[in-house]
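Apart from one protein chain that is not included, each protein chain of the complex appears where it belongs.
To keep things simple, chains are lettered A and B as they appear, and every chain counts its residues starting from 1.
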Amino acid sequence: MPPILRKALIYLAIAAVAFVFVLPLWWAILSSFRPNEAIFRDLFPFTPRALWPEPFTLDAYVAIFERGFGTIIANTLLVAGLTTALGLIVNGLAGYAFALFEFPGKSAVLGIVVVSFMLPFEAIAMPLYSVVSQLGWIDHVAALVVPSVANGLAVFLFYQFFQQVPKDYYEAARLEGAGWLRILWSVYVPLSLPTCISAGLMLFIFQWEAFLWPLLAMPAQQFKVIQVGMAAFQDQYTTAWNQLFGAAVITALIPMLLLIPLQRYYVQGLAGSGIKG
Amino acid sequence: MNRSPIPLLVLTLAPALLGLAVFRAYPIGLALYESLYTTIGGERVFAGFDNYLMLLTDVGFWKSLRVTLWFNLIINPLQVALALALALVFVQKLPGMAFFRLLFLIPIGISLPVAVIIWRIVLLPEGFLNGALGIVGLGPYRFLTSPDFALYSIIAIATWKGISYWMIFLVGGLQNIPPEINEAARLEGASPWQRLWLITLPLLRPTLLFVLVADITINFLLFAPVFMLTGGGPRGSTNVLMYEAYKSGFVFGDMGRAMAIVVCLVALLLVIVAIQFRLLSSAPKEAK
Partner (left out) sequence: MTRLPMLTTALALGLTATAHAETTLTVLMIEGLDKGAMEAVAAQYMREHTDVKVEIQSLPWNQFFQVSEMRLKSKDAAVDLIYTDAPVVASYAANGYILPFDAAIADDAKAKLVAPSVATGTYDGKLYSLPMNSSAQVLYYNADLLKAAGVTPPKGLTRDSITKPDAIAQLATGDRWTFEQVAEAAKAVSGDEGGKGKPWGFAFEQFAELYQLQPLGASLGSELISTDAKTADGYLNGDAWTKAATWWSDLFNKANVSPRSLGFGEAAQMFTNGQLAMFVGGTWNVPAVAKSSINFGIAPHPKFADGKAATPTGSWYLSVTKASPDTAAATDFAKYAALSDEGTDVWFKTLNQLPTTNRLLDQINADPAFDAFPANVMRLSAWESRNTAAPRPVTVAFSQLQDAFRTAFTDIANGVAVDEALGTAVDAYNEAAARLNRK
């Protein structure tokens, strides 16, 4: 196949995938710029005008921020940021220990850690509520952050990665007289940046999408997070579609913007791998 | 491998294990305990294994189990394969890729309920997709209200939402493969396909195992799209076990039956995950 044709085909495939990814959101973005009464006007029956924000208005965004969505986003960033930071340390340390140290019952404990994330949250929400209220954390930010820090899946992710790192690195550093903390910090952490990003994303998105738990744990609703804030756009009889879509656009953009600067850790040094040829 | 001083072990393991014990294991224990109880006329009564025995003859449970297995048989290989393909595209250094990478990341930040709300409007009989198909003279199709389509529509929505997320993990795994190995193979004349099958995939095995295990868990427990779109219908075609359990516990107030279903579901999940560990976790070094 001539290279030009190959390249064209690759681009076509990529563009097609990107189109499927974007299309539903494109419509949501446009709808967020329409007045609420006009959201469905060009859909039943469908006209191509549905793909254009007409009539155009910024009302939805004004209303979103008048509802205090700025604070809500800041709250969620705080909760998700804290969880991610603490979670990387706590789960990273545990993964390191599981990968490098031997102790009796290790595989059993590791097994339980992995299984602990396999139960649906709905099943443990009520007992967890009792635990957290006995701790006196109801309506405190701690109720949102602390239970989510330790994460069996994240431990497993770190364990898997640290296990892959050749043991020679560790032994060599030991011979030079370095302590375990120093080895972790100067040998393992730099190697594990992509894993940290994956684990961090997991912890962050978990909080970004958290809904049932914040409703239960913060009953006074003085401190709202995004999904709880967005639920208020749908009440018993009506839905503020344009605001819902506007908020969806904002909440989709934030994780994306946070991931963009991290991309360089992914793409560097990959010239030789993959299917490029 | 080396034996380690106890204080060091405690220091590194205690925070995670304590958190998991208090906020996961203990609530899980309480939930298991609940599956041995039932509510009769407002009174909570110890029922032993009655809740489980009742499931044996529960037609709804078995029908729902079939739907769950079929759903997972399709969605898990599909999501992992697409996520892998996307990850391989994502790491390519082509001009303009930065822009496409951005687009690939979009679904990550959209929560599942919002994704479902948007896709519902896309898939309605009078919705976006049928409108567009109508212009070329096709349809209208009943994507969400026909027993032939509904489950696949839900698979499509969950896949749209899921693959960017799993892609990130696979991209991280690709990053851990030393570029020199691929480069050496290329110089020896291996085609891109050969390099994919003989080098990239074997070396990616730990990450693939992780993604497969995590993805299958999430899909086994997935019910929000069913809850929001089809309510398990039409004709029970989308009634996955987790939705059956949710309805039992939170709509019908029958926590005993709900927990019994969840326990069966998790047991099944554990068997599948154990098989995956068997198949995928042998040392990935032989590819050299």
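The rule we apply is simple: contacts are C-beta pairs under 8 Å (C-beta built on N, C-alpha and C of every residue); 3 or more make two chains touch, one makes a residue touch a chain.
These figures come from a predicted structure and were not determined experimentally.
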item	value
Which of A:F65, A:Y129 or A:Y265 contacts the chain that the document leaves out	A:Y129
Residue among B:Y26, B:F250 or B:F277 touching the omitted chain	B:F250
Touch residues of chain B, complete complex, unshown partner	39-42, 120, 124-126, 134, 140, 142, 144-147, 231-235, 247, 250-255
Contact set of chain A toward the excluded chain (per top definition)	37, 39-41, 44-45, 125-126, 129-130, 133, 136, 138-140, 211-212, 215-216, 219-222, 228, 231-232, 234-239
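Criterion: only the chains that are shown with their structure count from here on.
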item	value
Touching residues on chain B, where the partner in the complex is chain A	1-4, 8-9, 11-13, 15-20, 22-28, 30-31, 86, 88-94, 96-98, 100-115, 117-119, 121-122, 126-128, 130-132, 134-135, 160, 164-165, 168-169, 171-177, 179-180, 182-183, 186, 191-193, 195-196, 200, 206-207, 209-210, 213-214, 217, 221, 242, 245-246, 249-250, 258-259, 262, 266, 269-270, 273, 284
Chain A residues within the chain B interface of the complex	7, 10-11, 13-15, 17-18, 20-25, 27-28, 40, 43-48, 50, 89-91, 93-94, 96-98, 100-103, 109, 112-120, 122-124, 127-128, 130-131, 146-150, 152-153, 155-157, 160-161, 163-164, 167, 180, 194-195, 197-198, 201, 205, 208-209, 211, 226-227, 230, 244-245, 248, 251-256, 259-260, 263, 265-267, 269-277
